[in-house]
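Shown here: the complex without one of its protein chains, the others still in place.
A and B are the chain letters, set down in written order, and residue numbers restart from 1 in every chain.
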Amino acid sequence: MRGIRIVILLAAAALLLSPFLAARPVQAPQGGGAGAVSATIAPPQGGGAGAASATIAPPQGGGAGAASATTATPQTAKIEAAPAAPAPAKKPAKKAPEKRTETIVPAFTGIKEQTAVYVFYAWLWLSIVVLIYFLRLWVRESDRVYHAKYYEPEESPRKANPLPQVLGD
Amino acid sequence: MRIDNAYFTRRKFLNSILGGWLGALAVTFVSPIVKFVWPPYKEPDEVKLAFADYSGMKPGDVKGFAWGVKPGLLKRAEDGSFIAFVGVCSHLDCNVSWMADKKKFFCACHEGWYDENGTNIAGPPPRPLRRLETSVEGEDFFVRKPGAVVKS
Partner (left out) sequence: MKIDMKNVGAWFDDRLALTPIFKYMTKKEVPQHEHSIWYYTGSSILLFLAIQIVTGIMLALYYKPTLEGANDSVARIMTEMPLGWLVRSIHSWSATFMIAFVMIHLLAIWFTKSYRKPREATWMTGMMLLVVSMVFGFTGYLLPWDDLSLSATKVGTNIPNAIPVVGKWVTQFLRGGDDVTGDTLTRFFLFHVCILPLVIFAVMAVHILLVQKEGMSVPLEAEIKKKKVPSLPFWPNFILREVMIWLVLLGTLMTVALVFAPSLGPSADLMSPAPAGVKPEWYFLFLFQTLKIFPGNMGPVTGEFVAVVLILLAVVAIFFLPFIDNKPEGKKGKIINYLGVLGVIYAIVFSIWSLL
């Protein structure tokens, strides 16, 4: 018992410590880490913001990115550039999507989908018919069982039945 | 055939048919609901850009483009050709950035580093950055999934 506990403890410890024990080259330069957060070239941001607001983002995103990338490392310049970059990137990039003027009418996307849906509905109604057929049988049976007092052996014709109730049901 | 005492009765048989059919009906309802709930969005197979935006890139420059809803990174190699990366870290999907002074891609979430070819060199990323194929056709600049056959 004690041996098993020790094995479990060791396994748990190995599991918990594994991220720290795994051998891998650690190389993140410290200064780069701090600078990198603010020194990101806008293309990913500009591209991201542009992509969100319109379909043709890269020119604006790239343009704004190039503009802010050239203002080199000073962090304040970056922070000022960052809010500025998305704003001009958005204005020209955001062509307001034309307002829809037509009514959208529900329709199938293709003949495959249409056939699948109609087949499903046929199966649905077939199931309903079959289920109701069986349900009627079941209802008739349960009514019969109730009226025959099958489950109250004291009053039913079953009272002389020596078989236990579990059999058959 | 009449069996006096049976473990499997007509009642049980009918019950199982009814229950089974009800179950099958319920299952056929599940599939369309699942298809609806799990979003059908996929990455695009190809993206068309205007070459004019990228023709002015100098070797070693990195510019962004939109790859569906993910950021793409376009790098002009020394020989003038383009390499396209999906700018998403292979560790946990954060967007990576290009550090021009170090000529490396950096992922700020867990300090992952990739070299200028997208190979993971430090930090947690397990795989290099995904590459995409590029081709210039006249005024259009196409970025495609590698091996994607696009119907024109």
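Brief remarks follow.
Everything below uses one rule, namely that a contact is a pair of C-beta atoms (placed from the backbone, for glycine too) under 8 Å apart; a residue touches a chain by one contact, two chains touch by 3 or more.
It should be emphasised that the depicted structure is a prediction, and the values quoted were computed from it without experimental measurement.
Touch with the chain that is not drawn comes from one residue among B:10, B:35 or B:48, which is B:35.
Summary of contacts with the chain left out: across A:9, A:124 or A:148, the touching residue is A:124. In the full complex, chain A makes contact with the omitted chain through residues 99-107, 109, 113, 117, 121, 124-125, 128, 131-132, 135-136, 138-139, 142-143, 146.
Contact between chain B and the absent chain runs through residues 32-33, 35-37, 40.
By our rule, only the chains that are shown with their structure count from here on.
Centroids of chain A and chain B (each the mean of its C-alpha atoms) stand 15 Å apart.
If you check the complex, the residues on chain A that touch chain B are 24-29, 32-33, 36-37, 39-44, 46-48, 50-52, 55-59, 61-62, 65, 69, 120, 123-124, 127, 130-131, 134-135, 137-138, 141, 163, 167-169.
Those residues of chain B that touch chain A in the shared complex are 5-7, 9, 11-12, 14-15, 17-18, 21-22, 24-25, 28, 32, 49-50, 53-54, 62-66, 69, 71-73, 87, 95-102, 106, 108, 111, 113, 121-123.
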